[in-house]
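With one protein chain removed, the remaining protein chains of the complex are shown where they sit.
Chains: A and B, in written order; residue numbering restarts at 1 for each.
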Amino acid sequence: MFQIRIHGRGGQGVVSASELLSVAAFSEGKFSQSFPSFGSERMGAPVQAFARISDSNITIREPVMEPDMLIIQDPTLFQAINVFDGAKFDGYLLINSSKTPEELGIDDVTSQYPNNHVMTLPATELALKYIKQPKPNTVLLGAFAALSNTIKIPALEDAIRGKFPKKIAEPNIAATTAGYNFIIKQLENT
Amino acid sequence: MTKKEQPATDEQMIKFYQTGTFTVGNRLLDEEFRTVQATSERSNSIDSGHRACQGCGQALGARYALDTAMRVTDNKIIAANATGCLEVFTTPYPETAWSIPWIHSLFGNVASVASGIAATLKAKGDTTTRVIAQGGDGGTTDIGFACLSGMFDRNDDVLYICYDNGGYMNTGVQRSSATPGGARTSTSMPVGEHPGSSFTTGKFLPAIAMAHEIPYVATASVHDLHDLERKIEKAMSFRGARYIQINVPCPLGWGSEPAKTIKLARIGVESGLVPLFEAEHGDLTNSTKIRYQVPVEEYLQLQRRFAHILKPANVDQLETIRAIAEKNIKRYQLL
Partner (left out) sequence: MLYQMSGSIAVAKAIALCRPDVVPCYPITPQTHIVEHLSVLVKSGQLENCTYENVESEFASMSFCIGSSAAGARTYTATASQGLLYMMEAVYNASGLGLPIVMTLGNRAIGAPINIWNDHSDAMSVRDAGWIQLFVESNQQAVDVHIQAFKLAEALSIPVMVNMDGFILTHAITRVDLPEQEQVDQFLPPFVPRQKLDTEAPLSIGAMVGPDAFTEVRYLAHHRQKEALAIIEQQAKEFAKIFGRDSGGLVKSYFSEDADIVLVAMGSVIGTMQDLVNDLRNEGYSVGILSLRSFRPFPANAICNALKNAKQVIVFEKSFAVGMGGILASEIHMATQRFVGDKLIIKSVIGGLGGRTITKKSLRKLIDSANKNELDDEVFMDLDGTTVVRELKRQQEEQSSGPVAENILRDIGVVSASKTH
């Protein structure tokens, strides 16, 4: 079972991201589950969402305590809450930031991960470019696909088309592809 | 109007006079002027055997109203009833006085129950069966107010009839928001500096119904059967939410003689304290003119609930009641 935890703030599409992940996994024939942290839905408040992907039926209902993949949609959260709580250091970490982990001051944590398991990318800037909105979620989903190889891009595209009308879906698919390509390029460069 | 041959005794002479004021005893009128209630073809929505008090205005009002509704819908009505006197006295287990499909659920929800029935008829495509909700003033202006307002807002196809006797008579005459200022009830006794029910700003539901701009609003009284039957008939000609408030004297709660119910209903109207009018879509369309105006004291003195008002010490309260009558007369153009 592969477990994902996404941290962000209300309005950044955190819950949608977890939903899209689970739907994409489903369309690849896997069992999956996603749910939000059920907190306040106010814009700007810290929000978490969870997803699990497995080859067999998932019955567990607890929030993801030990994520294989941690996605940080908003780097300002490092000062607000302990996003690394329970993180598995043989897993992956994806951060929406144009800065390096050193510049973010989290290299004491990120250094515990293997090489190429921690990636930062300017997801908000890419989102502004492709969907004209500061919603980094779909860019990060593309990055997720590139980094973890758990879900393929076509499945994500199907999930996005299933959730949004065409006018919104297509720019988001472009954003997903951009996120994917960004990480692939990073991986190739190292 | 042609008068029938006059009977010989004084007692029957009085009846004859009453006929001239369109009250119930109109079997003496020509057939075309008689109310349906005076004919043998009346619908009998409520059968004999109910347990209402002698002189109960609500029993009369309910029967007149529902018989009319039955007639104009060819007996296709379903009634929902709030908890209260009408519910209790018509359905002493295991008997029922109702000859129409009838449901009682709770005190404060009759408007919603009726809306639910209307929703079923809509879902099943039944456009002939109509729905009536009925309750007393407590079940309407107080505990059932929210449900009623919701029914108005949705414009559900329900005629709501409120039998207004100005208090919680079923539980032993307590004050409701429809109790007239100054009236004695068991929770507003004639003691202390301000005896009787307080003169609050009031909660006149017909005006509130008009503010919802529902298709039809009317007030009626059990003394004027022609007017009452006409208004029910008119209400049934509309679709959507309709509200009729019928003034129904209560001998128990008012401290009046059972034989004076019709008279009280009549002089309540003629004193200006009970305005009769109609409104459509929020606008006043008609008001019933006072035929022989009477001073409010004449109305008050027949009811023990107002006995203290007529004492010299409470002349201020009497003045307030007079002012209410005058305001009604002006607002609803009753003269």
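The working rule: a residue touches a chain if its C-beta (ideal position, glycine included) is under 8 Å from a C-beta of that chain, and two chains touch if they have at least 3 such contacts.
The shown structure was predicted, so the numbers you read here are calculated from the model rather than taken from an experiment.
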| item | value |
| --- | --- |
| Residue among B:77, B:267, B:296 or B:321 that touches the chain left out of view | B:77 |
| Contact footprint on chain A, counting only the chain that is left out | 18-19, 22-23, 26-27, 31-36, 38, 58-63, 65 |
| Touch list for chain B against the chain that is not drawn | 75-78, 80-81, 87-88, 91-94, 96, 98-106, 108-109, 112-125, 129, 146-147, 149-150, 153-154 |
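Heads up, the rule we're going with is that only the chains that are shown with their structure count from here on.
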| item | value |
| --- | --- |
| Chain A and chain B: spacing of chain centres that average the CA atoms, whole Å | 67 |
